[in-house]
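See structure below.
All protein chains but one are shown in place.
Chain naming follows the written order as A, B and C, and within any one chain the residues start at number 1.
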């Protein structure tokens, strides 16, 4: 895939950005992490999103991450380019595409309120990006911007380079249904990949989503659920999901979730250290006890599931 | 219990308010519902909270609900009395106590921001309530007010009639730990009952909570987790919890959750109808399909758990 | 006027609610205040709004205020009935109309975000109120709800009993222009009275507003600006406005403004005491110094203006 388009499906893993204990970029871990994601079933990667600590990187570091990831894999790579202004978005998007990304992702600034303001913003973004395809990130819990299904459809209508929705509205199942009803009735059908840590992935697939775009520390969960659901086996999809759910839930705690995710990834060997850059905080002893308990139980339950 | 105090423990179920299909109060269902909650292990009831649709009731209806519930059970009853002004809070609290409640619950108005504003508000509340004991509801996702552990401790210090924290901050586990460390070090120890639909109940108990105050449609889950944890059996507590977790997660969707809860309660026979007052909306066909699927799977899993 | 309708014009003064120093209602001051507002040029009164401390009154107190005001004047009286739920809104509206109000005012709950949510809410309100005419209060700075001109027009279209907009969006001048362009092009034309303490009254009148609905402590300013503007004398309107502007600005400080307004009204003899109910705070010594300085300067400037 050279350019992201509306047919994208499967599991785009939201990659973390690994750091050494002193907070500098851990480029060696990027290679291990990319290999880990591929091995666990990713069909694409999304880097420098909110959970990639994009806001904490300097411009040079961001570019180093893009180069490293693109060099390590032939999977399509999407780059988060949200920024306070259109000039910065354009600059990051153009650099990303030059380096080899297939598209970019843009979340709305927190100050947007009315439907018209949101539509106006994405028209400006689409116009600024020109022919670079982009993902609309719909994540009200973090962005503070509530985008109705009607507004998503207007963006899709007005912006031909909007090819994917990263869906993480909550609750959001009926919204997927409304978007799919609209595309069934003739609206342009874009790809819908679901985020939110995977908390509703089986239901989202049943409502018409095309897969997952999230960074849960066990990407094989997303791959398994999507495959089972694609095979029409809802019980199997839900069985897999249910096994991981205690950990999914724990990792979904806002603010804390990234440190949880890195802790698990480090424990699984995907990255060398669980370092989160400031103002991220290390996990408390109580949280580590919780996680060790839940991970041990998960292994037991997966063994049961396979037997 | 005549008056709520700091020793309260167990499961205070957040009661729904049942309506007939035309939207009028369903007093007969209140009796069935109270009996159901008692039978499933409640040790107390909390009525007229956010999930009791308190804001949608007239003053006369609110009083009818209090009278009916108090008349039906000998369990202690807490009444939600949050209101835009102190005069209304005082009026509702005094009426509730006259009718037979053991205490009241107060959530903060959405406009409070700084620590000093929050502390000032609860000082005013405490002063207004006089000797009526109250529960501090800490639910940022819905109230928009973020209360730090330090501020909770100052409220506890300044307001002797604050006897319980309804804890539903998210993430909030380390906060329970901080509050318990403070009371271990000499601060007044108040009761902590946890809400948030029960999503973190096993972990909350392990951090030092005294039980649950939430309205998840299977109250036996809360009773079972609290009992197992009180018996020191963390694995058993988590086993029970995990069985219900797919439904807990589904019911925890903000805005939608109340209709989900009422659907399950009606299906279980606890109330006659799943009516939610406007602007609440009926469940979509897709949501009903999801719920029927999850409830069937839950029964199967509970059977496995018992065998 | 028996019922408020779309033709309302002039100055509807937002009345304060006077209290005695101990915080109880000061019914005698209500009479003085109503007389004062009439003498200074009010053509209508709006009571129990945000600046009437409605949220701090008990139900019995609210009713006493309505009775007293309606009994004292033949001017049309609008009653603020915003409440967390539709049942309470209906109850307050029906009581108000029985007592003799001409209509009610409803602000949106702070949780509304998308255009569709806002429209849906006002459809529910309109349906609940039946044939009672209502004022749509558009005050984002305080309500947290941003209502686009398009959404106002949809509400006007769907709700025949919406007869007036209390306009206090900020900035909001182009919005008045857009609404007037729409009614010139055939949309139903409703009354637009402007709030926000009068900070933009001359410009609002020039854009097509029908008058003011605000409680600035010198109601003669609003009466004078509206009269001059109606007479086509923009320079005169602005001269009057400019004289009062240092005080308008000072009174417009959010949160603090009500105490400022009551201080001035008490000093002018319109009410006996400047008491604000808790959690309102008394003015600081510095603020009182500022006000005394500004009021003295205003008198001097008014004398210049008349000479």
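Before moving on, here are some points about what is shown:
One rule holds in what follows: a contact is a pair of C-beta atoms (placed from the backbone, for glycine too) under 8 Å apart; a residue touches a chain by one contact, two chains touch by 3 or more.
Because the structure is a prediction, the values reported are computed rather than measured.
If you put the hidden chain back, the residue from A:55, A:130, A:160 or A:282 that touches it is A:55.
In the complete assembly, the contact with the undisplayed chain comes from C:287, out of C:73, C:183 or C:287. Of the candidate positions A:88, A:231 or A:285, contact with the hidden chain is made by A:88.
In the full complex, chain B makes contact with the omitted chain through residues 113-117, 146-148, 150-151. Mapped onto chain C, the interface with the missing chain covers residues 170-171, 173-174, 177, 199-200, 203, 206-207, 234-235, 238, 241-242, 245-246, 249-250, 253-256, 284, 286-287, 289-290, 293, 297. Chain A meets the missing chain through residues 53-59, 61, 83-88, 91, 110, 120-121, 124, 144, 277-279.
Basically, only the chains that are shown with their structure count from here on.
Residues touching across the chain A and chain B pair largely coincide in numbering: over half of the numbers involved belong to both copies. The geometric centre of chain B is 38 Å away from that of chain C, both derived from CA atoms.
Distance between chain A and chain B, defined via averaged C-alpha coordinates, is recorded as 33 Å.
Of all residues in chain C, none touches two or more other chains.
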